[in-house]
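Note sheet for the following structure.
The other protein chains are all here in position, but one chain of the complex has been omitted.
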Amino acid sequence: MILAWLIILLMVGGILAWIAGRFNANFARWIALLTTLASFLISISLWLNNPTTTVKATNWMMRYEVPWVPQWGVSFSLALDGLSLLMLLLTFFLGLLSILVSWREIKTKVGFFHFNILWVLAGISGVFLTMDLFLFYFFWEVMLIPMYFLIGIWGHANRMYAAYKFFIFTQASGLLMLLSILGLYFIHGSNTGSYTFNYFDLLGTTFPPAIGPWLMAGFLMAFLVKLPVVPFHSWLPDAHSEAPTAGSVILAGLLLKTGAYGLLRFVIPLFPEAAQAFAPWAMLLGVVGILYGAILAFSQTDLKRLIAYTSVSHMGFVILGVFSFNEWAFQGVVMQMITHGISTGALFIMAGFLYERLHTRDIRQMGGFWPAIPRMGVFASIFAMASLGLPGLGNFIAEFLTLVGSWQANNLLTIFATIGLVAATAYSLRILQKVFLGKNKAEHPLTDLSLREMSIALPLVVAILWLGLYPQPVLDRAKPSVDEQLEAYKKPTIKPEIPAQVTLQTLPADTVRLLNTKGGIHALK
Amino acid sequence: MNEIPEVIRTIPLQYYLFFSSTLFVIGIIGVLTRRNAIIIFMCIELMLNAVNLLLTAFSAYRSDANGQVFVFFIMAVAAAEVCVGLAIIVMIYRNLRSTDINILSNLKW
């Protein structure tokens, strides 16, 4: 029930903030801040109350389920495991920061702004929590509309175009996913006689071999566009660069992660055969994304656009890892989701700070700021180092694990992916060089970070350092979930040996699921 | 003196079909080509009457009263339609001093 309250809290807080914003802008800010803080505290308490050490029968910490549209087999089903919990923490952490960042930046329609922020957060937490595919699609779409408004109303000059593009790309791909969900629903229904959208029931559905890949393709489209993977990435630079700072942070830090999360949670366990068949191509896409994003990032002159392309590059690692199907890679992916959220979010916040002072995002007009604003320089260089994967910072762990994992799956592509790390060094250092080093071109004296801005940047530094130096709690937390996603791949050698005509029908979906829940808790090491 | 249905049946059914189809098509062509609203109306009436003829013929051939009853309905409804239609045409004439429907081109794509 507490899971439902998390979402309800955010939604109600959003409405309250909107109403309060009509009277006083500060009320709206405080309401939004407190609501998010409350959600953050709740998820921390969830973390503390569910220690990882206890071996339980299932890795699901809690589940909450009430029928919603029983005629269709739709239930309001939420569940929390390690992966969801980590993503929730990230969501509320970045949510808090994005509200703080907007404290001065947003001056118009403050109430409505915070309404949108809170509803995006609610949608995202819904996506991370729900275990019903209908509900998943529901939340998937719910988070888009407020995001559209965030970009379209408070964005920069070209905001309408960016908002359109973002919305149409994500909607189109989402609808394809809806088709796949329906296909899955009817296939499972005609196989077993029970029509349901419940994730746990749908796990282990067997498909006719001709249909499985198509169904997976629908899911993949939604997640790959969201991630984004290279041919579908073109909405991202526009959306990121035109969005207000808070919008960029949420986009880069959270919305992209829903794509990665979807891959892990849905594509991998639901379509084991199809996913394995597609894996080489997916890994290729990942590598192309890593290199393409890095090259384009290097050639950008718009600071936010540059950071946006680094996201494309970093998300390439995610898809590379996801389709390696091993624990190392998956742990790396989870780490990458978190650390990328933090480091890229932080870079966007830095870009926002610079924009507030200079009113431009063009790095050709920047340079030599270090003497004037040393504190910002220090912070920015930490985040840039994180982004290039310096050991000791979180991103290093993530990328290292991913590469170790993908090496086991595909040597050649991993080598190319490693080149991406080199490229990351190039573009990250270029940011520092162009903005903070060299000759000072600023006409006006710049003010260094204020106390509020420091208090935004410090937690980010702490988080990224902690993840880099002591990632074990996160890895432990993610492990059971990661194992469960991999369950379908544990016995790939046995699967083809089952004579198709004998046992397929006597193996109902339930038995496979039982195996899932029983196994997967024990440590692999 | 024969009964009317028998008289009707002295002509083969196809002839009725062809004849009323022809009338109907003439009506369509009229609606499509003429520009005067009143003439268009007359053409539509022609089409309705083609249907009436057809229904009567079928009714007679099948010795089923339904078709002829329907004809009365159609006649009554057509009259009502013309009433409203002429009222609108008069209104247009008052506004525009013309019943040429080409003048009416404010509404486009």
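Order of writing sets the labels: A and B. Residues in every chain begin at 1.
Here is the rule we use: contacts are C-beta pairs under 8 Å (C-beta built on N, C-alpha and C of every residue); 3 or more make two chains touch, one makes a residue touch a chain.
Keep this in mind: contacts and distances are computed from a predicted model.
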Name the absent chain as its UniProt record does, using one of the following: "Aspartyl/glutamyl-tRNA(Asn/Gln) amidotransferase subunit C", "NADH-quinone oxidoreductase subunit N", "CXXX repeat peptide modification system protein" or "Electron transfer flavoprotein subunit alpha".
"NADH-quinone oxidoreductase subunit N"
Check each of A:138, A:355 or A:416 against the chain that is not shown and name the one that touches it.
A:138
Of A:30, A:68, A:416 or A:466, the residue that touches the missing chain is A:68
Could you tell which one of A:27, A:60 or A:167 touches the chain left off the display?
A:167
On chain B, the omitted chain is touched by residues 17, 24, 27-28, 31, 37, 40-41, 44, 47-48, 50-51, 54-55, 58, 62, 64, 66-67, 69-70, 73-74, 77, 80-81, 84-85, 87-89, 91-92, 95-96, 101, 104, 106-107, 109
Name, in rising order, the residues on chain A that touch the hidden chain in the full complex.
68-72, 108-109, 134, 137-138, 141-142, 144-145, 148-149, 152-153, 160, 163-164, 167-168, 171-172, 175-176, 178-179, 182-183, 185-186
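Methods note: only the chains that are shown with their structure count from here on.
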Taking each chain's centre as the mean of its CA atoms, how far is chain A from chain B in angstrom?
67
